[in-house]
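One structure below.
Note that this complex is displayed minus one protein chain, with the remaining chains in position.
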Amino acid sequence: QYEPLLAEKNATRVEIDEEDSPLPDELTRDAVELPDLSEPELARHYTRLSQMNWGVESGPYPLGSCTMKYNPSFTEDVAADPNAAVHPDRSARSVQGSLELLYDLQDYLARIGGMDAVTLQPPAGAAGEFAGILVAKAYHEANGNDRSEVVIPASAHGTNFASAAMAGYDVVELPSDEDGRVDVDALEAALSEDTAALMLTNPNTVGLFERDIVDIAEMVHDVGGLLYYDGANLNALLGRGRPGDMGFDIMHYNVHKTFATPHGGGGPGAGPVGVVEELAPYLPSPRVRERGGNYELFDPEESIGKVHGYQGNWLVLVKAYAYIARLGDEGLADSSAKAVLNANYLASQLDYEVPYEPFHHEFAATAGDRDAADVAKRMLDYGVHPPTTKWPEFVPEAMLTEPTEVENRDSLDDLAHAFNAAMADSDEELANAPSKTTARRIDQVSAAREPRLSWRALDADGE
Amino acid sequence: QYEPLLAEKNATRVEIDEEDSPLPDELTRDAVELPDLSEPELARHYTRLSQMNWGVESGPYPLGSCTMKYNPSFTEDVAADPNAAVHPDRSARSVQGSLELLYDLQDYLARIGGMDAVTLQPPAGAAGEFAGILVAKAYHEANGNDRSEVVIPASAHGTNFASAAMAGYDVVELPSDEDGRVDVDALEAALSEDTAALMLTNPNTVGLFERDIVDIAEMVHDVGGLLYYDGANLNALLGRGRPGDMGFDIMHYNVHKTFATPHGGGGPGAGPVGVVEELAPYLPSPRVRERGGNYELFDPEESIGKVHGYQGNWLVLVKAYAYIARLGDEGLADSSAKAVLNANYLASQLDYEVPYEPFHHEFAATAGDRDAADVAKRMLDYGVHPPTTKWPEFVPEAMLTEPTEVENRDSLDDLAHAFNAAMADSDEELANAPSKTTARRIDQVSAAREPRLSWRALDADGE
Amino acid sequence: MTRGSPYAPHTDAETAAMLDAVGADDEESLFDIPEDVRFDGEFGIEARGERELRTELSDTFARNRRLTEFLGRGHHGHYVPSLVDDISRRSEFLTSYTQYQPEITQGFLQVLFEYQSMLVELTGLPVANCSMYDAATALAEAARLSNRVRRVSGTRVLVPETLHAGKRSVLDNYVSGTALTVETYPMDDGNVDVDALAERVDQNTSMVYAENPTVRGAIEERLSEIGDIADDANTLFCLGTDIVALGLLEEPASVGADVVVGEADALGMPTSYGMGLGLFATREEFLRQVPGRLVGAGEDAGGRRAYTLTLQTREQHIRKERATSNICTNQAWVALRTAMHVASLGPDGLVDLAKRCVTDAESLAAELSDLNGVQAPVHDRHHFREFVAHTDQPAEAIASDLEKEGFAVHVVGEHELQVCVTDLNASKTDELVAAFEEVL
Partner (left out) sequence: MTRGSPYAPHTDAETAAMLDAVGADDEESLFDIPEDVRFDGEFGIEARGERELRTELSDTFARNRRLTEFLGRGHHGHYVPSLVDDISRRSEFLTSYTQYQPEITQGFLQVLFEYQSMLVELTGLPVANCSMYDAATALAEAARLSNRVRRVSGTRVLVPETLHAGKRSVLDNYVSGTALTVETYPMDDGNVDVDALAERVDQNTSMVYAENPTVRGAIEERLSEIGDIADDANTLFCLGTDIVALGLLEEPASVGADVVVGEADALGMPTSYGMGLGLFATREEFLRQVPGRLVGAGEDAGGRRAYTLTLQTREQHIRKERATSNICTNQAWVALRTAMHVASLGPDGLVDLAKRCVTDAESLAAELSDLNGVQAPVHDRHHFREFVAHTDQPAEAIASDLEKEGFAVHVVGEHELQVCVTDLNASKTDELVAAFEEVL
């Protein structure tokens, strides 16, 4: 089962000699040492490694707040069109097709989010958050209104905190109320003239809709702050609620969860940002507009500038466009309906307490007196991918579960079986799990204590 | 591990009602019942099934006489060119590119085989044999020289016998001599004025070169017969011997073994046929020729007609062309050298007797007093694909092994380990093997006794 | 540019060590080839890099003109879902060999079993094989089967006078080693002339072959009668069709077909210059006479369902010259793609696609008929995908002019064109009609 590293199979050191180099010796390195294998050997290496990996075509991927839904195969073919493979410095007149797609995607996203203007540049959700917060900052500064704080619920994704901090804001953390939602009184106390923005995920990270959203928006706006929507869970609301209609001023879209772009084992993603009209002048540059049937790039007047060297993750945007166009209004609405139905059905089949309800697309079950991480490892032995564990922190031994709409009932029943069986297993079985996987339980603590981050490091260790 | 059948997952019966049918009721069927699954479900089904299958990127595929070598990935991309996807009834002037490739491939194959003319039409090796024998027959008939027999060594592939019989010939089977080659005396006895052709594989099916080939050719030609070359083992001779130079009049090429086209779990293949000048007029129609810079299809004057409805397996031919062009003279010659080296090296590492030598690209080891099929099943437990077993029949408990040139030394050593370890295991271990595979030993006899060939048949059985 | 094969992984050191292990001085000494037949020339084939070859072949294929094809007559293109391309290319499928070790090839065996099962559902016949090469060889094998089965004693194979020339030629070759002879029967306004056929069929008839739809696209209206005629004469009734037509037209079993042949690759493959997938289904009683591979369900040592190639004693590698056919390598991977395409469509999708084959052909024929100098369809029948149009001007000239406008159609008579419409070109019918107007 074990696959050696490329360099362990064969590596060669190639010297760079001045006589057959086009450069003087002092401008070149001495040698290059790299794996040296033929194509058949590489094909087997990578095929084998792929077989040691779990993708959404292997089975459900119910990581709450992260998750994966089926990535339609045709979107890959569309993105592979050679005519779409152009350099970012091409003249606008020579890439009208690409610009048209980007323009239409800006438009689609604006409609879906209830926003007035959209930038497609941020290359991931976190980059979108950062861009969005920079927009808020630029807006406040333009209004002579420097502010120093961003308010974020404790249950929010870690990126919210980090993005706000990167933009130079102090973070004010907001506790959840006992129902699992924003504690409105605590919010009241946290808001002030220093509040630049409140960042909110809705439904929140245990799947609950923030019922007081209209009041919350009013409170934030009353102190001159802006309301930021973390789009991670927009996939629960399609066709039933739009951030723009709820009073949000800025939002980012999560294209992998909402629009089924492949996650690629950790990226590339895309984090388009939508804003209300008043904030549009601050969006990153360039954006795309249409003038007399031609598409052109333009810099918004008060643009914050750029958050990516070029225009972001183009191929991901193409796939998102293709997905949205494939589903249309009814398909998008149905995807949310089925995602919510699936989460509710799955929860109904579990022998676990789910402390917070009514949830939508995801729910936080609790492992009670068991260790959620152990239960998850045991689930691996039942052939499924477990949920997100021990997060959000206010749920004890949380197992945050999000099955998405692509699972059918059989697949949810299998998943439920794995949940329930793992919970019913002994402590010892849990502690020894997993045993049927490529690797057994991996000791992350010792891996972090003495980090070995390359084959050179392993070599040095005599391994 | 078990994957249900599509129809067991979900099937729907769709009635065809006259009211929404464009045809009168009497021209339509009543209903269609088929699996009814969404794309995510299908993607998982087929992905799972692929994971229950062995390809050459899974590891060596050392089936003697069959085998698989690495199929270069780029040939798939080349064959997927949308400009190459044309209908066979297109005018020649509108498909000059396709015709050019076919013309060049005819030329390449003629050079490689030492032949004068080539047809690309036969859609598989057996179809090539059939076409070749029909050419021989047409030739004899045109010479007022009806003949009734085709002589074939007992060690030949079964298709030789079947193809000759399909063309209406009686088969005269020739025993091997004690060295494993054609018994020249027996051949002498078998040849007569009734001999239409001798079909020969060279190197033969235990990897031995027919050293007496010049004499054999003379003997066949002396009685007015033709010499047919079964190209299955041409991959052993590239750049070192050409059938045309040895006196063969007709040959077919095995594109998957020699030119690395994918075998696709049993096809599609291609079985181009080359002939000497004298036989060219009898080749199947159409062939491609060049006239003044244009390519055109033409019917050879005395053509036998067609062995395929159109021009054969086009996509396979494209891949064969791409492979040949990728390797060129030196690459092709090297592929044979390394194939022969690998076979010899592997044999040298085995604790098995190899009765016939000096072999080239493949060798027949013998399992001695063990059952070769049992040994093979046990090899599966060591994670490799076993060789062809119990064939050719004149080798007791034969394990006909052909590793090809794409294996490196490590991979051959792994293979040797599996051979040797299986041989060292107990009878019980062999009888119970395999145990680590998707399915355990399959009872082929009972499957054949009560054939169940569709899910409808399983249904009827109450399964 | 490359020395040696890029796909042979040997380093020089490895080669040397391996030569050493086998006791050889060099690779050449491993070749036991007499001097007089040793080749020391050159092929003269220059090796090219992967990048160069992709450019070269892209340029080569770009020399094919980009025409919108309204072509059919046995080779049909429908839209193939991306999923089919994607998963069929997985190396576990694409680069696998025939399933001689079923314990590690259950995946492909199951796909083939499912393919057989789909054909059983669609034809109504209980036995379908893993594939023949194409419709032509499937028909030819059917004729040979008719010559082997006990209940049939004749030698005459009757085919329509309009039989596709490629099919006819293959059939002639396949029966050339048998006592069978091929004869034609007349057609009547695009359908079988049933009365004339009835006259020709006798006890010496081995097989009657008819098609639905016919090569000219007409839907056959009296199939059951043809089945009865064959049955009455103890003759096999072989029906030619295709996998899309099976989704709507009369079920072959219900009209008495003994063997069903045809193209299955109208689903699963793009147009590929005639590369095919011969479907072959028949009755239980002929099971042991079937040519080609069969996958059966059985059990493994653990008592679990498992699939395996079965009834191999029919095949050439065991039965040699007494095999039912010489076929060995078939079109397995195409069958996999076709099964995936059928599964992607599902029953509703298949029926809808088949219905469109009727309605789109009808509309296009009507639109063409509205033009001066064109009458379509020529036959007063329902049509499937395609139809013949009469043109007042010479058909050859019109087709040639249409090609200049970017369209390909068939010429099937001095004043007859044949036009085929599927989901792939249906959006271009307006342009075709406009081009017709232009060139008429």
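Each chain gets a letter, A, B and C, in the order it is written, and its residues are counted from 1.
Keep in mind that, in the parts below, a residue touches a chain if its C-beta (ideal position, glycine included) is under 8 Å from a C-beta of that chain, and two chains touch if they have at least 3 such contacts.
Predicted, not measured: the structure shown is a model, and the values here were computed from it.
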Remark   = Where subunit C meets the left-out chain, the residues are 50-51, 54-55, 79, 81-82, 86, 89-90, 423-424, 427
Hidden partner chain, residues of subunit B it touches = 10, 36-41, 43, 47, 72-74, 76-77
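The rule is simple: only the chains that are shown with their structure count from here on.
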Key: Inter-chain centre distance, subunit B versus subunit C - centres from mean C-alpha coordinates, in Å   = 19
Remark   = Expressed in whole Å, how far the mean CA point of subunit A lies from that of subunit C is 46
Key: Residues of subunit B engaged with two or more neighbouring chains   = 39, 43, 47-48, 51, 57-58, 69-70, 72, 406, 408
Key: Where subunit C touches two or more other chains, by residue   = 6-9, 81, 83, 85, 87, 91
